[in-house]
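See structure below.
As you look at this complex, bear in mind that one protein chain is not there, while each of the others sits in place.
In order of appearance the chains are A, B and C, and numbering begins at 1 in each one.
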Amino acid sequence: MKADTIDQITVTKKKNKGIPSNTLQQVLAFSSLVVLVIFFSFASSSFMQWSNIVGILLSTAVIGILALGATFVIITGGIDLSVGTVMTLSSVITGIIIVNSDLPIIVGVVGGILTGALCGLLCGLAITKLKIPPFVATLAMMMIAKGLALVISKAAPIYFTDKPMFTKIALGSIIPGISIPNAVIIFFVLGIIAAIILSKTILGRFNLAIGSNEDATKLSGVNVDYWKMTIYTLAGAFTGIAGVLMASRLNSAQPALGQGYELEAIAAVVIGGTSLSGGKGTIIGTIIGALIMSVLTNGLRVLSIPQEWQTVVVGFVIILAVYMDILRRGKG
Amino acid sequence: MKADTIDQITVTKKKNKGIPSNTLQQVLAFSSLVVLVIFFSFASSSFMQWSNIVGILLSTAVIGILALGATFVIITGGIDLSVGTVMTLSSVITGIIIVNSDLPIIVGVVGGILTGALCGLLCGLAITKLKIPPFVATLAMMMIAKGLALVISKAAPIYFTDKPMFTKIALGSIIPGISIPNAVIIFFVLGIIAAIILSKTILGRFNLAIGSNEDATKLSGVNVDYWKMTIYTLAGAFTGIAGVLMASRLNSAQPALGQGYELEAIAAVVIGGTSLSGGKGTIIGTIIGALIMSVLTNGLRVLSIPQEWQTVVVGFVIILAVYMDILRRGKG
Amino acid sequence: MSKLLDMQNISKSFPGVKALSNVSLDLHHGEVLALVGENGAGKSTLMKILTGIYEKDDGEVFLEGQKINVTSTKHAQELGISIIHQELNLMKDLSIAENIFIGREPRGLLNFFIKDQELHNKTRELFKRLSLDLNGKTKVKDLTVAKQQMVEIAKALSFDSKILIMDEPTTALTDAEIDVLFDIIANLKANGVGIIYISHRMDELKRISDRITIMRDGEYIATLNTKETEMSKVIQLMVGRELYIESKPTVSDSNRETVLELKNVSTNTNLKDISFELKKGEILGFAGLMGAGRTEVANAIFGVDKIRSGEIILQGKKVQITSPSRAVKQGIGYLSEDRKHLGLVVDMDVKTNIVMSSINDYQTLGFVNDQNIAKISEEYVERLKVKTPSINQQIKFLSGGNQQKVVIAKWLLRDCDILIFDEPTRGIDVGAKGEIYKLLDELAEKGKSIIMISSELPEVLRMSHRIVVMSEGRITGILNSEEANQEKIMELATAYREG
Partner (left out) sequence: NDKEGSSEGEKEPVSSDKPYVAIVSKGFQHQFWQAVKQGAEKAADEFDVKITFEGPETEAQVDKQIEMLRAVLDKKPAAIGFAALDSKASIPLLDEAKEKKIPIVAFDSGVESEIPVATASTDNTAAAALAADKMAEFIGEKGEIALVVHDQTSLTGKGRRDGFKNQIESKYPNIKIVDIQYGEGDPLKSTDLAKAIMQAHPNLKGIFGSNEGSAIGVVNAVQEMNKVGKIVVVGFDSGKQQIDAIKSGLMAGAVTQNPVGIGYETVKAAVAAIKGESVEKTIDTGFYWYDKDNIDTDEIKAAIYE
């Protein structure tokens, strides 16, 4: 998890001949994903069908949105283990507001997102003010959110059956004609927003700086604590959105769900090339990472590979994909 | 996950007046644990019973041994997500050897430990030779081991019912008179061995050096790759031992077990004060961390706190315990 | 004399940079060869090639007549070549002794267990031999930069090598430590060790070197015998242009308004009763031996360390500065002595580092204005003559001196009223030094107030209107520029040492 300066230098040495354009780099980043897609298209005729592609995108949306938020946190050099259960808590709160309190849907949606943001803020406070390591603070938040989700929902799912509009949030389609579910559109829109935040705003700039060298950033007069809290809150808001979408897609808030999703989200981020030691990472990488995971899972399922072998194959492909990425960057 | 140099500098300078003895520091490290134990003793008469204490220690043993191995890996600045499922794979292999192949118990035990070590070695190879980040390499190993455990065991538990001696490994008691199960004794003996390795051998020295500054260690002429692989292999061997004990304790190799244990092991290490950014950590800390977790879980159960509230309380107590530890070190 | 080392026609390129072209250098037994050149001339790169960190593109290296191809640091050590790197390369969580003997620990049982007792004995012996006052059991992270530098030196010396390379070993040291180091060097010379000595301090070269090899822009210029050479000649060959002639500043005008005042400030660190005033347009020098607490004064003002008692009065108002971000908001800037860890975000590029403190001026509604940033960065790169292929280069690929210029650019851009420069010329070549002096003078003239902490007494004397001398966390005297001289300062700087 340490930046390996020596290797970076070695890597740079090789760059001598012909520096490739940044665009080429970006395109190459897709390579593992493209290879996977091509492979599965040939292996199974059902893979390349429109409905399956939409299915893959839909199944990427929730984890993908969690991963977008996690990217910011990981770039600070932190980690967020709470995303899975905070997502659940957010969807429960949305359920409570819309179903139990019978308030307008929009209030529930906002409430869910704010719940996520609040949990993020609390993690940020614990990390900056109490100096608790992010791993511990978010682990604690994971447990607290998990328990609260069960307590608040009385350990029973909350159904949105009487609010048919709510399901439309994830599964409706605002683009007439093309049947792409909103969840997918929301995911990509959030991806674009996240990419803009990371590359074009001071939040993004400070995020990268904090991850590279927190002390130097602090001594440059940047209010590191403030920005870190903002980043955790932002990530929490993404988590909240994921929670609302999850509830909408399942037409219910499932209080027992969510644990384990944090690892999947972090995996997507890391497979996308963001370093856990902080300081570098891209949103497009995270999106590709999330897509690699869901293409892989879907492809193997479509091929009807026995499930125990699926996990083995996924393990190997992850290694391979990341190794290809490392080689690419080494060459690039 | 970044060491906060500015704060550290401040902290160290305070030491000037009356540097407290190292022993005092060690004793204080216990404080959260002691507070918990005292609290639960007053809160419930059943807590302090001998059988409950043995139960707590027994339940600490497996996670504790995983955490011991994980301590070494985390000190390098790495992480090992594979410990949970590799543990399972090890116990399945032990089962296959002892039950299905009817070989002597000792062969099965050694086979299980070697399985763990091999998985560790493979992770180490991926990390050092392919430059895969530890998170990704061990995530992949987690999945591969999980799949293989199911494949090899045909997704059914392997029972050691015909090998009554095997159960004795964990639950027998080699110390006559006192009824402390072997698993507990093995845990503490391994703890001592781990502490000696970390503080008295070149492996431990290089481990701390790599975690502290990998580049500088490399520049000092240390074969960093070799030692990293050794460390992952060692951690794998600990995982293998945990697998054997788990099988022995459950009188069966349970192929679906294990996932999620990696987080508990890492949590024990981190609560014990080892930093995820590497370079510092102690074995005694890890043991205390593991004990805090199991005392807490057991205590809340004994108090008959509703389960959903238990997780909430555990979350808060973790924050509190770590915060106390931070204050202690700040003052010390 | 037989040649100990002969490097011939070495070339090396980095992306966008030709770091070395056809550079040659030779070294004899028992000789100190000084290697000089401006920042980015390629000195460190040449030495990294010699010690196996970089691979050369071209050229040959002979050691005692034998052609060698150094493949790793370990290989270099085995060949008897050791190096003190320009940047600190220590494992901060380990103790001094553990750092020095890493990989070479005395071993016992199974060649696996470490004999700690023996390790500490060896360390103690080493320190005795080098007359260093260090405790081998101290963790490196608890040491000041100066002491860390001494540890690096001790580590390199512990190898008993044939060739010892010192890449700016004295940047963090004060005169007393430098004396110790030079005694050691004399000793090594007598034993036939060849030493390559890189430094930007001209006075040092005269004192210890036998020959001087000069480089400029990655090329070999000349090798001269020190005895027969005037330093001005060296500088001219090195820089190839006119230097800024430093003028001694006029005496501080006590009628000027006070912009910053510390009253009896003590901290939980080691400061005791610090009181002084900083006037508008003044350069206030801080002198003292290493560990005297000068950096801590800066930390206290800048909100890094908590103040336990006493007060800080800024522009006539009592203030509580609890964090660096507050300090910057109040118009204070701080250039840290620890460039790599506290001064720069080394993984990021030149332009981001330059605007790091002033990003608020380059944003609208939270969106950064990259075009303006690029423009202003170009401007400062030019103004400070930062040698970099572009403003998009990552800082870590810049030479040490050029990195320092980037930090300076950051604070110049921020336009603070009060600037604290902690060792501002550390690792900076003579030419650039002159430019920085000029810059400081200009800033003072414009009415900025400057605290300049430096371990180079001539520099402090030359630049300061008044000089604060510290020892063991206290101020032992404040001298006006006309009354100050080296002797007086040293006397004050050692005031509490004997006690």
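The criterion applied here is as follows: a residue touches a chain if its C-beta (ideal position, glycine included) is under 8 Å from a C-beta of that chain, and two chains touch if they have at least 3 such contacts.
Note that the coordinates shown come from a computational prediction; the quantities given were computed from them, not determined experimentally.
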Which of the displayed chains are touched by the chain that has been omitted? A, B
Just name the one of A:Tyr159, A:Phe188, A:Tyr226 or A:Tyr323 that touches the chain not displayed here. A:Tyr159
By the document's definition of touch, the residue of A:Leu33, A:Val110, A:Ile180 or A:Leu250 touching the omitted chain is A:Leu250
Touch as defined at the start, partner being the missing chain; which of A:Leu33, A:Ile180 or A:Leu303 qualifies? A:Leu303
On chain B, where is the contact patch with the chain that was removed from view? 44-46, 49-52, 55, 58-59, 62, 150, 155-157, 159, 161, 167, 171, 179, 246, 249-252, 254-257, 259-260, 297-298, 301-302, 304, 307
Please output the residues of chain A touching the missing chain, sorted low to high. 44, 46-47, 49, 51-52, 55, 58-59, 62, 150, 155-157, 159, 161, 171, 246, 249-252, 254-257, 259, 294, 297-298, 301-304, 307-308
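Here is the rule we go by: only the chains that are shown with their structure count from here on.
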Find the geometric centre of each of chain B and chain C from their Cα atoms only, then give the gap between the two centres in Å, rounded to an integer. 43
Residues of chain A whose C-beta touches two or more other chains: 5-6, 215, 218-219
Where chain C touches two or more other chains, by residue: 53, 304, 341-342
Residues of chain A touching chain C in their complex? 3, 5-6, 9, 12-13, 15-16, 19, 200-203, 205-206, 208-209, 212-213, 215-226, 279-280
Can you tell me which positions in chain A touch chain B when the two form their complex? 1-2, 4-7, 77-79, 81, 126, 130-137, 139-144, 146-148, 150-151, 155, 211, 214-215, 218-219, 259-260, 263, 266-267, 270-271, 275-278, 308-316, 318-319, 322-323, 326
Footprint of chain B on chain C - complex, ascending: 53, 72-74, 77, 85, 89-94, 98, 102-103, 105, 107, 112-114, 116, 139, 141-142, 268-270, 304-306, 341-342
